[in-house]
Structure formats: structure tokens, C-alpha cells
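The complex is shown incomplete by one protein chain, all other protein chains being positioned as in the whole.
Order of writing sets the labels: A and B. Residues in every chain begin at 1.
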Amino acid sequence: MKVYRAHILTCGGTGCHASGSDAVHRAVVQELISRNLSNEIAVVETGCNGFCAAGPIMVIYPEGTFYQYVKPEDVPEIIEEHIIKGRPVKRLMYKEPVTEKTIPHMLDIPFFGKQKLIALKNRGLIDAEKIDEYIARDGYMGAAKALTQMTPDEVIEEVKKSGLRGRGGGGFPTGLKWSFARKSPGDVKYILCNADEGDPGAFMDRSILEADPHAVLEGMIIGGYAIGANEGYIYCRAEYPLAIKRLTIAIDQAKEYGLLGRNILGTDYSLDIFIYQGAGAFVCGEETALMNSIEGKRGMPRPRPPFPATKGLWQKPSVLNNVETFANIPQIILNGGDWYASMGTERSKGTKVFALTGAVNNVGLVEVPMGTPIGDIIFDIGGGIKKGKQYKAAQLGGPSGGCIPAEALNTPTDYEEIVKLGAIMGSGGLIVMDEDTCMVDTAKFFMEFCQEESCGKCTPCREGTKRMIEILKRICDGQGKEGDIELLEELAYTIKDSALCGLGQTAPNPVLSTIRYFRHEYEAHIYEKRCPAVVCSKLFKSPCQHACPIGMDVPAYMALVRANRLTDAFKVMKRTNPFPGVCGRVCPQFCTKKCRRGQLDEPMAIAWIKRFIADNAKRPKIDQVPVTRKQKIAVIGAGPAGLTAAQDLCLRGYKVTVFEELPHAGGMMRYAIPEYRLPRNVIEQEVDDIRALGVEIKTNTRVGRDVSFEQIRKDYDAVVIAVGAHKSWKLDIEGEDLDGVWGAVEFLREVNLGKKVGIGKRVAVVGGGNSAIDAARTAVRLGAKDVTILYRRERKDMPAWENEIVAAEHEGVKIEYLVAPVRLIGKNGKLVGVECQRMRLGEFDRSGRRKPIPIQGSEFTLAVDTIIPAISQNTDASFIPAGSDVALDKWGGIKTEGRAKNRTSAEGVFIAGDAASGPATVVEAIDMGHKTAIDVDAYIRAKNNEPPYKEPPEETIEIPFEVDEEVVETPRAKMPELKKSERMISFKEVELGYSKKAAHREACRCLRCDAEL
Amino acid sequence: MAKLTIEDLKKIKERVEREDQFRAGSKRVKITVHMGTCGIASGAKEILDTFMNEISESNATEVMVTTSGCIGICSREPLATVEEQGKDPIVYEYLTPNKARQIFKQHILGGVVQTEFVMAKGSEHDTKKGVGK
Partner (left out) sequence: MSAVEKSKTDPGLAEFTAEQLAQVDKIIEANKGKPGSLIPVLEQVQEVCGYLPAAIQKVVSEGLNIPLANVFGVVTFYSFFTMVPRGKHVIRVCLGTACYVRGSQGLLDRLTHILGIEPGGCTEDRNFSLETVRCLGACGLAPVVVIDSDTHGQVKAAKLEQVLAKYN
């Protein structure tokens, strides 16, 4: 092998690559060639070295010098100075670590600091293969104490006093179990350890066996002594080869030291321990099945009684405890039962180990005092949800357990409390699931697991689980029927009541608990054939399309942009979306959250492509639709929901009239969203398309003022209420009648009406949603010097979009987190300040976020002359006369009915958009508009005994299929933006739109998940 | 070997504690590579080999390498703890052979903690918490 005197390592990881490492690499090679050094110095391109933030990175060996932010022009200097002269280039070296003080202490990291180690006390500290290291940490002192200073009864008493309960899942008091076996007559007894950790997602037993096998042996010695057993077995699954290896070594060492075998520590007590390798059967975790398995039989459970304490292995009295239980025993004996019982809750003592996995940031093993809230484990120790996604549920107790929804995060880890939720403590597998997990699919997964692992002995478990899977499968495949949920529940309770062993009795738990907390997901699958988490692939072609409320065919228009067929792309968009130009700018993009490209690098910029098409396609000519039906429809409100319904009904041949109070159509799109995000001509153009179909829009016509609601109902065959939610919520604090207090929607409406709005110099906005940001950025443009957003939670909890928040910050908006206004201060009727209170985060609320709690005495005053509460909006229903058959709800909004919430209590009066759903998004309003139009049409046809509407065949647009041979990681194309200086003084659109080239490049990133290969 | 008595246990304990006080012995630095199944699967064996190699190549006699089980935070593996005489242990995370080499050269031989790879210093077994002793 060739020997080089030095190696130059350039990092070729993605991060460094993106920052230009290949140019550096080339420069090095070039420089070495030109200096004729290629024979002495090797250049190696390495994988990611993890310090991507400082890339491109270069490391030079043998010294191991680490250079960061290396540019090609630095290379000659590095070669000259470092390689030739042996003088490292100081200026490029990694920054001298400021000080080690900046490194957190282990216990300052919540992952470690919040834990309490008993069963895991030796983790990471000792070499598992060296018994001496175990002994040095008080190893075998517990056994020594038990064997030499205590009688078996005293040992049992101590364990009883500790309150220790079986950690394998059953939670049966360990001391009690031991006392039964002790009292059972018989010369031969067995002490058994269950290391058949079959519960998927739990790995604490493996970890203990691997890291601290002697602790388990010591626990078994103490247990064996207590019950009078001279033989013990550890039943360990074959899937854990390292655990078996370390156990074997540990047993040999213990034997050699006389800690196992005859006359342990010179006492009369003798114990031999054997390892029994399980052959892979989940049911063998059940104690009687495990005993059958050790006897060489099929691992089927036996009916009880007789209990193992009287007739266990080989029909002899036996005690079976799990690994974690045994690992606790030596500490209990050493420190006393009272010490152990001083931790935990009333009925659950000591600590419990949890295997924290799934969608959390810190995956690992966690030992906490019993009683620690589940939310603390997931959010403090686990560090929250990966990629900032939404918490959905955590599965506790594996296939026998249940799920913990957001509203139950405050539940303490306590056997009984957890059972109340419909879950079980189980062995402590805690699998965190985020918004991308489908709960029906999860239930099916666990059911399949139990079905596959059912030993087949009893019918309820063998057959019942099969029938349940059939139902779950058909629900996931889109074949679910009315009544399926109830049928599942009925089967579940029957199996629970009649199965022979724990496996069968608990198998239905995941189904029951997902139905309990996520019934709406089951219903979405059954009634809407929709998987809200976009997992059940039989229900959709591509994830983006399924995630879109109006099912826009994203892959199709991506393909058409790639093929440069913009008009066809535009037509595809218009099939489901009358406002593509609007959505291309302001859609929250449910689609991108599910985009598969995101798993590779970044999700597609779907909205930006949509906008590109809408802005650049040559628009097809629109012909007026002939009126073919005699019924007339009125729509109140010309927002996205009302206009969509109007369009659809017009297309079905109805004469439709839209009544709009304000001077322009567009609703919230026109009057709540600021112009710099959504230029008015974009709305105009799309509204004009709807007019061109024949929809009549009467602006400046307020129902209830210019025409009465009752009159409209008389004149039209059906009425669609789509009035939106244009009334800001009040803060409900002192001083709201002062001059200078604006509701966000009202403020934005006045501005968007073109009125001169007198805004002060110092403005506070209250809230964390998009309208708060809109109000703040608008205030900046109106000349406010100082704009502060007051938000009562933390930034990560803000419902506003991240890019909007960043843009606001760029424009100088300050955001105060964990602050809420408590009083508005006035002088001569004018606002002069707002008194605020600081908040801290307390328990979890129903949304799974921590509740802000006021800190007493933290009040401070902010001098402001304008305050804009933007906390939420509701519907102004004052146009409905008192005593109308259109009923209102208890908050003064309009009461909705039906599964789709698009009917009112009055016949022939429908409702759509924000007025029905509460403040939502444009795309959701469009969706409701579509659905309501279908419903109106169906209502009219049913009334006239007409057959249902038949969709006319749509124009065929051939969608090309062209994808890249090889997928190369490519970041999404950037969106050019208006310069900051120009933004602050005008309402010009900030995002400038893709160029043709950028759009084409971006469209090529589409993975075409819709394609059937 | 003869059967142990409790006295023997105590003697072993004292002896190991004395030896384990590598600080007092000839070893100046102790590296512990955390090798549970999780650690091994994420490449802890390679890290162990890298340290071994570095020691033999540099003829560093005052450095010892040992292994231990998982310290719990599997998602940051491979992990290794570096303990220098009289100083807080330093836990390094997401190790790669390259990082291990850099740590060996810069920290273990050079005495400069490589903060960018550090997860934490100290130990979760600190006495002030009164757990695990």
C-alpha cells in the first residue's frame, strides 16, 4: 500500500456539498498537481462529518487539524503554509472553543436531569463483562445482606414494604407473589426471569441485560432465597444475541466467584441459573405459556388456577418476574423498602423505565419516578416531536395497551390512572405518533400483531381477532360500512371477556382506545373514504392530492409544467379550484406537509408552482352557461365559499345571485388578507371568470339592510349563507372602549376598503395567528414606528406560518412571547398603554400544548397608542331576524347541522365557509362551497323527484409521465422577494413569483407518487 | 477460585475502586465507548476500533479504552465518554471515525475539548442528585 505523508480530508456530505465543498476538493487536487505533491499527499472526500454548519470542512492528518468555512481561494494558502511549511493556518481553524462552560452539564439536559435511576443505575458506567466493576458499585451487596442478615420472610417483607409491582406489565405486587410461592409446599421450586421482551417498541430489558446483567442475577438470587428455589431460568428471546452473550459471561463469572452454585457466599443457600433461549413467540411472555415453552412444548397458556405459585414449571411452585423487576430488587434490599416506597404515587411506588420511541427527538430509555406526567416524558425528556410536527398520540403498553391522546398528557404514570385512559402501563414501551400516523392503520397493525401471535388455543382470540382485522382492513381499504365501528366494539368486548390469557384479553385494547379518542378518523375512512393522516394508500393516488381538501391533482399539473403545457395545467387546476391564483399565494398547503419529496430533501413548492401557472398560463375563453333549470339560488356573501357554491350551481344550470355587502367580491380574501400578500387583480380575475359563467354578483348589497333575509328566502328556491366570520373577538379586559382599540378584521377591512385609517406610532397586536401577523405587517406599512406582537405562548406554538413570522420580523415587528394583556390604560378616552403580564407554561391543555399561566407580580406596562386584538373571529349573524327558523348557537353564530355541517335548522337554507366552520382557510372554504353546491342540487332534485345529477364527461387532458432516472437531492427553488426597503413603504406584493426556469426546475422535482408502476 | 465471602466482596470493591481511580494510576484518560445493541448498530464498534488504532499509532500509553452499555439516549449514538484526570467527563455524540480521530488528536492528546461534538459534560450519576450513588 502506498504511504502518504499527509491526508487531506474534504467533506463531501450534503451540507458541505451545498456550501461548495466540491470546488474546494477540486482546488486541492489542482493545487497538489501544480506543486507536484500528488505522490506525497492523499486527498480523500469523506462523508458527512456532522458539523455541516461550518462547511465546507477540511481535516488534515496526521495532525487532525480541523479547518472550517474553507473556500477554494484558501486552498493555496493551506497547502503552502500547512503542508509545505508545517504551519497550520490559524484563521481557518475551528474557533477555539469559547469555553467549556458553554457545554451543558448532563443533568442540565432535561433528558438526563429529569430521570431517576434505580433499575438503570449502572448504565453507561460499568463494563458489563467485568463482574468486578459491578461489585465495585455495591454489586452483590444486596444479595449478601439478604443471605446473611435476613430470613426469607424478612426479605419478602422488605419487598412488600417497597410496594414494588411487576414491571413486565401485570403490575402484580412482587412481594405478594413471592409470599405465595414461599408458602406453597414443595422441595423443588423455581425462580424464573422473563426476558422474552416481545412487546414491540420496548427494549429496556435488552438494555439492562446488556449493560448490567449481574443486577438481574443478583435479583434472582434474592428472589430465589426468599421463595426457597435452588434452580432458576432466564427465558431470553433469541433476537437478543448480545444480551444472551453477556448473560452467559455474567453467569460464568458469578459461578467462579461462588455467587452462584452451591453455598453462595459461604451460606447454606445454593442456586443455579440457566439461560433458556426463546424461539420467537409473543405469547411466551405470558407466564404459563413461558413455562410450557421451557418444558419443550408449544408455548400455549394454561388455564389458571392452579397458579404458578403453586403449580408452575414442571408442576412445581414457581415465581416468574421480569428483568426490570429483578434489577430493582438489590437496591430495595440494600436501601430498604421504605426508601423505595418514598418515590412514586399512592399505589405505584418507585420508578419505571420507559422505552421512548417513535416521532420524538430523543429516542431512548428513560427511568422516572412513578407519577411523572406522560407529557413531561414526551416533551421535556423526549424533547418534543420530530421536525416540529403535531403530537397525535402515544401508544403505551404495546399491542396490549392503548393510546394517550393530547388531552391526556397530564396523566401521571400510575398503573391505575393509565388504565382509566384505556391503556396499560405494560412493560413501558412508549411510542410517540405524530400527525402523519393514521390511527385506524395503527389499530390494524396491532390487531395483526396479536392475530399473528395468537397461539390458537382459544376461539375468541384465534377467530375474533381475525374478524376484527377483516373489518379494519376493509375500513383502511375504503370499503368500510355504516355500523363497522359498532361491530368492532362488540367483537372487542366479547374477546376481552372470553379469551383465556392476557394476550387475548388485551388484544382489542388498541382498537377500543383508538375508537375512543379518534372515532372521527374511523368515520373519515368509512364515510368520506379519506385517510386524514394520508397513510392508507388504497384510498388515494398521491399523498398531496389526498391531503388537499379539494383534491387538486398536483402531480398532473407538475407534469404539465414540466412539459411546458401551461394552459392544460391551468385547466387541470380549475377543475377543482376556482381560485388557483389566490391559493398559489395564501394556501396553507396541507399538500406539502405530506409531500414524499420532503422525506428526501425538501417538499415541493406546490403553491408557488400553482401561482406560476395561474400567473402565466394563457387562459381559456369562458362561455356563459345556459340556464337550464327553473329554480333560482341565492348566495349571501361573495367569499371563496359562496363564490364556489355559486359557480358549481351555475355550472349545473341554475340561475345564481350572490349578495355582497362590500364594494368588491372576494370576502375575506379581499378584505382580510393584505394586498402585499395577495394583489387585488388576482382576485378580480378569478371572480370575473365566475361572473363570465353567468353568476350575478350584487355588491354593496347587505342582506338585512338593503334587502331582507325573509324576502330572499321567498324569492329563491334555496339560500346559501356564506357570510364568513368578520367580527373580531374582544379581549374581554378593562378599557376596550378606548380610542385606539381596533379589532384585527375590522382594521384590515378598513385598510382594504381604501379608507384612511389613523394608526398611531406605537402599535401592539395581540395574538399568534396569521391575522395577527397581517395586522402587524399592515401597521408597519401604514407608518407605525414600533409594532409589537404580544403572544401568550411560545413561538413554536404560534399558529401563523413560519415564513410569515420571519417576514414580519424582517420588517421590524417585535414579538413578545409568553405575555398577555390584562388592562388597557387610557387618558382622556384615548389609549396610552397596555398593562401586560408574563406567563409561564403549566400543564398541557386539550390541544397538547402547555397552558400559559400568569406569573403574579410580573405585570409591566407597554406604552402604546393603538392595540389590535387578533385572537379570533366570529360570524355576524345580525341579518337574521329574531325568531327566524334559522337557529343560532349559544355564541351567537349560526347553528349548523349534518355530518358536513353545511345545513342550518331551516329547510332550504344552507351554510358554507367560515360562517359554518369558524375561521379557516381559503381552500377549506372552497371545499365547503363545492360540498354545499352538491347538497343544494341534491335537495332540489329530491324535492322534485328528479334523478340525481350526472357529471358531464370532462375534457380529457393527457398527462405525460416523465421522471428523472435517478433522484438527486435538490433543494426547492427559492422564491424571489421584494427588497425590504421597498416593502416597508408600500403594499406591493412581496413574493415576486417564479421565473419560467425556476418553475420548470421545481416541477421536475416531483416524484410522481400518482404513477402506478 | 475459592468461594467469596462478604469480606471478599468488600475487598474486591475497594480494589476496583482503587484501580478504577485510573486518575491515580498510570492512565491519564479513560475513554468509554457505549456499546449496547443500539450503539453497535449505529457504528460504535467502528468508533472503538478508531480509538484503538489511534492509541496504537500514537503510542499513547496513558490512555485506556473501555466499553459499557447504552446510556439511554439511543438517538444520539454512537456515544463515547472521555474522562480526563481531575476533570468532568465529556460525552461526545453522533460519532464518526473522523470525529473520533479529531477528538483523539485534539482533546485526548491536545487537551482541547471539541465542543461542537459534545453532548454534555459531567455524569448523570452525580452524587448531588443522590441517585445511583
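Definition applied: contacts are C-beta pairs under 8 Å (C-beta built on N, C-alpha and C of every residue); 3 or more make two chains touch, one makes a residue touch a chain.
This one's a predicted model, so the numbers in the text were calculated from it and none came from an experiment.
The missing chain, though absent from the display, is touched by one residue of A:V70, A:I294 or A:L790; that residue is A:I294. Which of A:G198, A:P532 or A:P821 touches the hidden chain is settled by the complete complex: it is A:G198.
The residue from A:A23, A:I249, A:L512 or A:L600 that touches the chain not shown here is A:L600.
Even with one chain removed from view, subunit A keeps its contact list with that chain: residues 197-203, 206-207, 238-240, 276-282, 293-299, 314, 355, 357-359, 363-364, 395, 398-399, 429, 431, 433, 437, 442, 445-446, 449, 453, 455, 599-600, 967. With the whole complex as reference, residues 37-38, 40-42, 74-75, 77 of subunit B touch the missing chain.
Quick note on the criterion: only the chains that are shown with their structure count from here on.
Per-chain Cα centroids separate subunit A from subunit B by 35 Å. Note for the complex: subunit A touches subunit B at residues 9, 46-51, 54, 59, 61, 63-64, 66, 94, 96-98, 100, 102-109, 111-113, 115-118, 120-128, 132-133, 135-141, 144, 148, 203, 206-207, 210-212, 240, 242-243, 256-259, 263, 265-266, 361-366. Within the complex formed with subunit A, the subunit B residues making contact are 1-6, 9, 12-13, 15-17, 20, 32, 34, 36-38, 40, 66-76, 81, 88, 90-91, 94, 96, 98-99, 101-102, 104-106, 112-126, 128-129, 131-133.
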